[in-house]
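My questions all concern the structure below.
Removed: one protein chain of the complex. Kept in place: all other protein chains.
Our next item is chain A:
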Amino acid sequence: MTGLLEPKAIGTDLRRRDGALKVTGAARYAYEAPVDNAAYAHPVQATIGRGRVTSVDTAAAEALDGVIAVLTHENAERLASTEDAELAVLQSGDVAFRGQVIALVVAETSETARHAADLVTVHYDEQEHDCVLDPDGELYKPDKVNPAFETDTAVGDVAGAMASADVTVEQTYTTAMYHNNPLEPHATTALWQPAGDGGDLTLWDSTQGVHPARSTVAEVFGLAEDQVRVVCPYVGGGFGSKGTPHAHVILAAAAARAVPGRPVKLALTRPQMFALAGYRTPTIQRMQLAANRDGVLSAIAIDVVEQTSRIKEFAEQTGVPTRTMYRAPNRRTTHRLAALDVPVPSWMRAPGECPGMFGPEVAMDELAEALGIDPVELRIRNEPEVDPDTGHPFSSRNLVACLREGAARFGWDERDPRPGVRLRDGWLIGTGVASSVYPVHQMPQSTATIRCEDGRYVVEIGAADLGTGTWTTLAQIAADALAVPVADVQVCIGDTAYPMASVAGGSSGMITWGSAVVEAAHAFREKFGDDPADGDEAEGSVSENPMAERYAMYAFGAQFAEAHVNADTGEIRVPRLLGVFAAGRIVNPRTARSQFQGGMTMGLSMALHETSVMDPRFGHVVNHDLAEYHVATNADVADLQAHWLDEHDDKVNPMGVKGIGEIGIVGTAAAVANAVHHATGVRVRDLPITLDKLLPHLP
């Protein structure tokens, strides 16, 4: 690969182009799609954890003034593909988890739809359900883990290394069930126009990928892709939960097809999102570390147990980061799943890395303590020369630089390693560190077109901006690729009317779409030179990066936390969080800082607050609203700093970017847990860290 784009617009902190529209309320989200005479759909959810619907009485609902239709498994259209059981809505009376949709009301108003949904009477043949993740229960080995990693890996002899090592750590860590909870609930406006060649379906859907959503919907309904248009200029957050269409998208489309010519709006309520929009599986991580007295690892192993839904497998790749982080001749990672009567788990910000860097990074802290070695130094001593997983060199790896830079900025050198000895005004004080990692993902397909219009350059690509800054950052990339001022570039995204773009997932957006835009710009200049005429247009697509076969490509980071724990009540405060990241070139420092800080805040929230409490008797999440499912508030975040190193990597892509949407959440919870231990001497291995877990053990 030749040199990187010369950065002019790239690297500047342009304000968000969509900012004014959003703060003035002018940006239209999926539910606000500009349609006339909309009908409204509201799902009816199963009130049992497992079994079969024996009868649905819709008479009272249908009798209600303003009800247009009540769809059930008895009258809903037969879908062309039911391969994806999560999306096979209203196809049978089977109930696989509490909250599954068993009927759908379509009415003149959302209030009527909701009222009528309540009037639907359902009888069940109820069976015993099991929704408790138990490491000693029935487990199986999935064929692959998300998206296509080996389930297990093993090199050398971990047991032998554990038996002969100077020092070992063998502990089990758990992370909770988490829900993505974007501020904008999942919403779809759907319109089926039966005219034309077999009809056209338009979906205004809150999605992280209009084209992937279109492919899925087209397949489920047996439509050609050109019969389906998906529009989504703005997303009020997704965090992975809008990365793949969930049941409500199919329901909205089915409802629209039941009332041809009439748009149908469906927005999930917050409680419904806890059953229908995906979530992160709870994880149980058994860690083994073996080291000599100098802290050099001879073995590292993680054995993961997690859950999936009985009707659809999602195997979070929690053990994967352990394959790459540290050097050790003996290594093992395994994943086992329990298939339970629970909602379908899915992507949530940094699937795999986020939970999978909790156990290992706390275990490293435990090892450092056992050895009396500084935890920053311990990580540096186990820095690999090549990727321990593949044996490939890293295209760039600056974990050590992040640790050193972070330590300097945080004032780590003055740290007294003893836990539980600093008491100030009734508060125990401590600091902790953890590493972050996230792979460089490039999706195989994405295409952009660039057209000259009135002397400006219009870039079209069906990319998504879920708050990440795509509207702005793609324009910066296009400007540098075309060698024009960014003001001369207009970007159009979020519509399948534009060329095909991959999902905004895996922090792959800038890498993939940006590469397509650069290709399009090169094609444009090659074809039309520097003085194009109005209407000149060229197209470019991302192509496979041959370097990906020869190099391991990852972003790294180091996060430092200060924790204060009240000696009398166990209350926990985190007055300082500081992250340093090495994630390639930063396209826009303003939007990048938002991504890093947002990720770190979400990691803090995971450390202290978030947990979806499953009631085993009924099979539903009890705290299914934002009053009870706590995410960190402004008052929980104090001094929050994100820094980055200037990293030059000419192997990843022409922009030199690595993707930054997810790495911020990776490692944060471990840094906080390690800081809490340093403050109190209490090692909490089960997230979240709450005051009642600390109080009985405080010094």
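Definition applied: contacts are C-beta pairs under 8 Å (C-beta built on N, C-alpha and C of every residue); 3 or more make two chains touch, one makes a residue touch a chain; residues count from 1.
The definition used in the following text is that contacts and distances are computed from a predicted model.
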{"item": "Listed names \"Ketosynthase chain-length factor\", \"CO/xanthine dehydrogenase FAD-binding subunit\", \"NADH-quinone oxidoreductase subunit A\" or \"3-isopropylmalate dehydratase small subunit\", matching UniProt entry of the absent chain", "value": "\"CO/xanthine dehydrogenase FAD-binding subunit\""}
{"item": "Absent-chain contact - pick from A:R323, A:H609 or A:K658", "value": "A:H609"}
{"item": "Residues belonging to chain A that touch the chain removed from view", "value": "118, 271, 568-571, 573, 608-609, 613, 622-623, 625, 627-628, 630, 632-636, 690-692, 695"}
